[in-house]
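All protein chains of the complex are present and in place, except for one that has been dropped.
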Amino acid sequence: MDTRKEIINRLRSAPRSSSEPRPDVPPLPELALGRSELIQKLMDELTKLEVSCHRVVREEVREKLAEILVGEGITKVIVSNDRIVSAFDLSAWGKERGFMVYRSSDFNDRDTLKRVVFEEVEAGVTGVDFAVAESGTLGIIHDHNQPRLVSLAPVTHIALVPTSKVVPIYEQVVDEVFLKGGNIPSQFTFITGPSMTADIKATPFKGMHGPRRLIAIIYDDD
Amino acid sequence: MSKVSLFIPCLVDMFAPSIGMATVAILERLGVETVYHDEQTCCGQPALNAGYGNYALEAARRFISIFGDDEVIVSPAGSCVYMIKRYYPELLEDDPLYPMAVDLSSRVYELSQYLVDVLDITDVGAQYEGKVAYHESCHILRGLGISRQPKVLLSKVKGTEIVPLFAAEMCCGFGGEFADRYHYISEEMVKDKVNNFQASGADVLITCEPGCYLNLNGFLHRQQENKKVLHLAQLLAGPEFQGL
Partner (left out) sequence: MKIRTEEFNSIAKKEINNAYARAFLGLLPPIIAMRRVQVMSSFPNPDQALKLSRAIRSESIARLPDLLEEFEQKATKSGAKVLWAKDAQEARKLVLSLIRDRGATFVTKGKSMVTEEIGLNEALEQAQIEPIETDLGEFIAQQLNRPPFHIVGPAINVPVEEIRDLFLREGIMKEDTTDPVQLGYAARIYLRDKFHHIKVGLTGVNMAVAETGTIINVENEGNIRFNKSSPITQISIMTPEKVVPSLRDAMHIIRLLCRSCTGQKISAYVTLDTGPKKAGEIDGPEELYIIIVDNGRSEIYANPRTREVLRCIRCGACLNTCPVYTKIGGYPYGWAYSGPMGQILNPLLLGLDRTQDLYRACTQCGTCRDICPGGIDHPALFLYYRSCDVEGNEKLAGKKRPRSERISFSLWGLAVKNKLLWNTALRLGRFLTKKYSSDGWLTNLGRLFPGWFKERDFPSISDSTFRERWKEMRKGKYGHP
């Protein structure tokens, strides 16, 4: 008998047990918030996580981004090709402002992309598909326009967060991404603050393996 | 007048009978008639703890045969009450006595619980001049969910100030045979508790659990500390009940 069958059969032949009664998901307070309170709550949570939050209007995004890069001393960035980022045509903006801008869509092999994100650039710029007010969590669908390493390997991650993407709680995200019957992404990532650890002497610090800095530019798009 | 059947566990009977006497004194003072079945022995907890469930089962059967008809059973030992409520039905799962065990478990009360929740009495007319801290014994707090009741009784004692105890809900390290077999761990736990007691500035530490009482007083006695631990019943009943 093969291993799979053996394991399943043993589980199946075990005496059945019943489940405990299931209460509802506790009605989380975020569900009761209005639009602007929700955005405020998101920003409060992000700030608690030491994420730098910048609230601007749509027209100011490119300017803000330039200001942040200059402030951080960053000259080379990679930008993902998702719909949010592409709308800002950051290639042209980079040429204007004197930043070296790689677009993830410029790469068609893994190794070249890896060399750039691991060794070249100082920041990765991505859009987000969701921003969850519950915990200041950014949700990103990874696909051909949103490679996984862009928001992971560079030491700084700058996220463009349109306010239309703000939702109260996680359940709304997973329903939307996984249960609407569309294409389920190969990877979906919830990002809540920069990479961190406290594994040595219980001393917390940011940037263990992933980004040390997470910066959110939040702008109105609706 | 209410009437209760006393369940005085073996540890109290043998090593700290004054706790039992204090229990009787308080109840009688409140006009509650007490009955004591002389045939009672032990609830079976030591056997269950050591893995001898079959003997604990014998103890459970006997307990039910003795107390089965009593309307209300009251005990000054939370962990024994917990034993009856939590484990008797489980031990007797396949036994004809099972329904009795379930039924009985709803009629057994820890002393402070009986006073506050059943009799609705918070002031028993006690008096104690000094500061007290309350130790939240494991089986009382987490087993029976009792915490408010002893504290409200303490708050009504004349002359008493309740002071907070750091890590009050932390185990004192008794655990029956644990305290002997793993004494080196148990000692660290009892030291923590005593240190927190000292730091609280309380004159006396109150518990509702004879196990904790014996553990903490055993340690304090060896260390020749002047401070001591009292069972809540002893404090409520008065000075003549505060010896062993």
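In order of appearance the chains are A and B, and numbering begins at 1 in each one.
Going forward, a residue touches a chain if its C-beta (ideal position, glycine included) is under 8 Å from a C-beta of that chain, and two chains touch if they have at least 3 such contacts.
Note that this is a predicted model, so its numbers are computed, not measured.
Checked against the full complex, the candidates A:L149, A:V166 or A:I218 give a single residue touching the omitted chain, namely A:L149.
For chain A, the residues in touch with the chain missing from this view are 2-4, 6-8, 10-29, 45, 104, 107-110, 113-114, 118-119, 134-135, 137, 142-144, 147-149, 152-153, 170-171, 174-175, 178-179, 184-203, 205, 207-211. Seen across the whole complex, the unshown chain contacts chain B at 8, 12-17, 20-21, 24, 36, 38-39, 41-42, 44, 46-55, 58-59, 61-62, 86-87, 90, 138-139, 142-143, 167, 169-171, 173-176, 178-190, 214-215, 217-219, 221-223, 244.
Here, only the chains that are shown with their structure count from here on.
Computed from the mean C-alpha positions, the centre of chain A lies at a distance of 54 Å from the centre of chain B.
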